[in-house]
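A protein chain is absent from this complex, but the other protein chains hold their places.
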Amino acid sequence: MIIVLKPSATEREIGHIVAKIKEAGLKSHISKGEERTIIGVVGDERALQSQPLLAFPGVEGVLPILAPYKLVSREFKKENTVLDVQGIQIGGKRLVMMAGPCSVEKQDLLSSIAQEVKEAGAVILRGGAFKPRTSPYAFQGLGEEGLEYLTEAKKKTGLLIITEIMDPRDMPMMMKHADIIQIGARNMQNFRLLAEVGSYNKPVMLKRGLSATIKEFLLSAEYIMAAGNSQVILCERGIRTFETATRNTLDLSAVPVIRELSHLPIIIDPSHAVGKTHLVAPMAKAAVAAGADGLIIEVHSNPEEAYCDGEQAMLPKDFKTLMAQLRRIAAAVDREL
Amino acid sequence: MIIVLKPSATEREIGHIVAKIKEAGLKSHISKGEERTIIGVVGDERALQSQPLLAFPGVEGVLPILAPYKLVSREFKKENTVLDVQGIQIGGKRLVMMAGPCSVEKQDLLSSIAQEVKEAGAVILRGGAFKPRTSPYAFQGLGEEGLEYLTEAKKKTGLLIITEIMDPRDMPMMMKHADIIQIGARNMQNFRLLAEVGSYNKPVMLKRGLSATIKEFLLSAEYIMAAGNSQVILCERGIRTFETATRNTLDLSAVPVIRELSHLPIIIDPSHAVGKTHLVAPMAKAAVAAGADGLIIEVHSNPEEAYCDGEQAMLPKDFKTLMAQLRRIAAAVDREL
Amino acid sequence: MIIVLKPSATEREIGHIVAKIKEAGLKSHISKGEERTIIGVVGDERALQSQPLLAFPGVEGVLPILAPYKLVSREFKKENTVLDVQGIQIGGKRLVMMAGPCSVEKQDLLSSIAQEVKEAGAVILRGGAFKPRTSPYAFQGLGEEGLEYLTEAKKKTGLLIITEIMDPRDMPMMMKHADIIQIGARNMQNFRLLAEVGSYNKPVMLKRGLSATIKEFLLSAEYIMAAGNSQVILCERGIRTFETATRNTLDLSAVPVIRELSHLPIIIDPSHAVGKTHLVAPMAKAAVAAGADGLIIEVHSNPEEAYCDGEQAMLPKDFKTLMAQLRRIAAAVDREL
Partner (left out) sequence: MIIVLKPSATEREIGHIVAKIKEAGLKSHISKGEERTIIGVVGDERALQSQPLLAFPGVEGVLPILAPYKLVSREFKKENTVLDVQGIQIGGKRLVMMAGPCSVEKQDLLSSIAQEVKEAGAVILRGGAFKPRTSPYAFQGLGEEGLEYLTEAKKKTGLLIITEIMDPRDMPMMMKHADIIQIGARNMQNFRLLAEVGSYNKPVMLKRGLSATIKEFLLSAEYIMAAGNSQVILCERGIRTFETATRNTLDLSAVPVIRELSHLPIIIDPSHAVGKTHLVAPMAKAAVAAGADGLIIEVHSNPEEAYCDGEQAMLPKDFKTLMAQLRRIAAAVDREL
């Protein structure tokens, strides 16, 4: 950590800061330049992380040197994390395809979509039983009944289940029905929920918040890992910008950026990012080329009747066509699908 | 609701859409222009709100006419809502001043800050016992012990207590200790938490999310009201933009915009918006001039030692000076303080 | 265009609006719903485009139905525009690769970089003689001397030249030296410059502004076409968001969105989007997979000594490696390179 002092900083103020640094068990290294004096902090600056150094008299700025996260960092673990979820590798050479409806609606419909996405090559079935909806008047999900439909679809198809948790009180149900628990974008900084899922031994896919920086995204993943659960998958699903032509702006550069900073697998959700069916395929292709470890895509056999997000769901036949295209791109970047 | 059709839309596609509208209990009104055919939907369009009309063949765009919220709207209730919280009016002619430390730390310190802000003119004491922190390694709050400190400070000073809830499971504690429950920016779309606080009879101050539009903000307030709790206070606390000179960008235009759209009181939090002590006072003054119903300001008698957000806390003496300035501005806009 | 009236709108106010619509040569179509009356405008709404209808008493909102641009639109011209720039097709099946240094620095260096990018497969040489720099103290480009270096490099290699214009007064020089004139992101809404380049017969590549919506981007292209020059190429180069891990956020979804709205070719600039060399290749690959018509990439044989943007320039050998990877992806999406 570098502490930049105001030109007006006095010796007494400097002494006061140095004392605080010492108190935290760290060393100071003072360097007087022509225009500014700076104090370099030697040692693990995380010890000072929550100190309001800007509130100290004489301080102009504080520049952290180290990343504020640890367990999720590439520095902590050099090699890529490859999760094994009941035989499915996530983060390995083979891309992972998750597909299914936005929300679980009817048992038959779900099972039939599951069958179709499986035939196209998906290995994980997505489907929300608890739905975070902007409006209280929109369909909120079937709840536990929806989870049971998912379990039934799993039995029929062998697909693993990924589904969203919205409330820490629902964790027992999730442990029973989900193979991967999803934390949605709106809950990325629901820290009590992060701590809760972190206390169980179950894979978690954490979605990036609408306006979360990558640093904040990794810190939320750190919450889960710090609570004891190291089976974390990251998911970029579009960020909020001024552009309104798409529902969100898919930040594909998050893939190489996160790859550099963290060892965790990265999945892309093109459906929520673009919000319109006909834009999903180009972004899915781009995601594979950018190096993502997998995709999560909304598929519905009758989007018109979908209870949720029908405007971004693909038909099973179009998903199948897309899978064929993705296989070619995966091969072109030395991955498998 | 207006449905704009593609130039290529067929009669069959139009018939299909019209049938769906009829099914929802509404009427269609078709208008063929030179370049586009449009369908006007007559009736309460909320019935179609979760219909993915964009997924229908032939549809180019869907333009809602009505606001998606109802109970929070000015149309639903013409006059301003003035809450009476144990004798303190929120939303009336007199501005409400909430002040105190970011987090509850020590009993003595809290009571002494409470005493000082009371003397300066604050009527509500703020202080977090549960703190949403970006990093899992930062101070997370004292929990129930912190709530007890708040109750003790209330006994000593008579100030009402506002404090943040992060987890629906903490509601019983909150009912015991808080006079106003705060829902923080990061939980603005924690819909299960909104529903939970909505099911109790207790005032709630809902903060706008970092990247929430005003429409989404009002929809989150609607969640609380739809669950039965109409004692809702809105709080603008800065939104996330590209600018990094301030912690967030205070969107003061939210005050007149919300005033037009909703009957609910609006509080401004300049401390979290700017993130630096010396910028708080100008924004507090601007907020009063813009027509806010009150302010919530961080005050700490020793910001250097604050466990949280010390870099944006004012000293009690500076808060007192600010209050004197705010009184003059309040008078200039025909309000009291 | 749909005009939504306030619930309080009077018959007189409605009559006043209808009269204005008639005056513009258009027809009104009034529809009284349960909660709102709306007026549909029949005819080319562009006639009303600059009318401040929101300023009319009784008006609550104005919803345009038609796109405000015409010549650039897919509706105006169904098939993709393929420009032929001295034998190089832009917008066709074969992707176009533009490469070279950020700024033109020395004759020898430029020619040697030109030779290397040509060998790797580039067909157009990029290099700025006039450089828009955030700071007045940064290198501003060699000016006309730089243009001459470019012409010399063209003679040696046969590569076409793309270079940026910043001032309408420089157009004669540009006509002499440039094969494609670039308008940079910061000048996307320098309307006098757009009109100036629009009045010549020379291909123009227009970069999207840092915070320009796609609609505004297309309107700026419309300025050039409306002035008579239909040889327009669009270039997405990253937009400004809250994220700071990358210089800008590359909005790759602009590719399919623009493809739907416009017939013009779309080039991606991954170098300026990400701002860091090691992130360029993944985004270049993603751009090809997303369907871009070509790329413009910064290449420098000694980035450390580059006068400008060295931190995002690739070495020629890395560019060559990238080209090999891009060829595989191009083939996987049925394009050539």
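Lettered A, B and C in written order, each chain numbered from 1.
Here is the rule we go by: a contact is a pair of C-beta atoms (placed from the backbone, for glycine too) under 8 Å apart; a residue touches a chain by one contact, two chains touch by 3 or more.
Treat the numbers as computed from the prediction; the structure is a model and nothing was measured.
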item	value
Contacting the left-out chain in the complete assembly, out of B:16, B:202 or B:215	B:215
Residue, one of C:79, C:304 or C:334, that touches the chain absent here	C:304
Of A:16, A:36 or A:106, the one touching the omitted chain in the full complex	A:36
Hidden partner chain, residues of chain A it touches	2, 4, 7, 29, 31, 33-36, 38, 40-44, 61, 63, 65-66, 75, 211, 240-242, 244
Touch list for chain B against the chain that is not drawn	211, 213-215, 239, 241-246, 249-257, 260, 273-274, 278-279, 282-283, 285-291, 325, 328-329, 331-333
Residues of chain C in contact with the chain not shown	20, 46, 49-56, 68-69, 132-140, 166-169, 186-187, 189-192, 195, 210-211, 216, 219, 222-223, 226-227, 240, 276-277, 303-304, 306-311, 313
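Criterion: only the chains that are shown with their structure count from here on.
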item	value
Copy pair chain A, chain C: interface residue numbering same or different (half cut)	same
Cα-centroid distance, chain B relative to chain C, in whole angstrom	39
Averaged-CA centre spacing for the pair chain B and chain A, given as whole angstrom	26
Multi-partner residues of chain C (each touching 2 or more other chains)	211, 241-242, 244
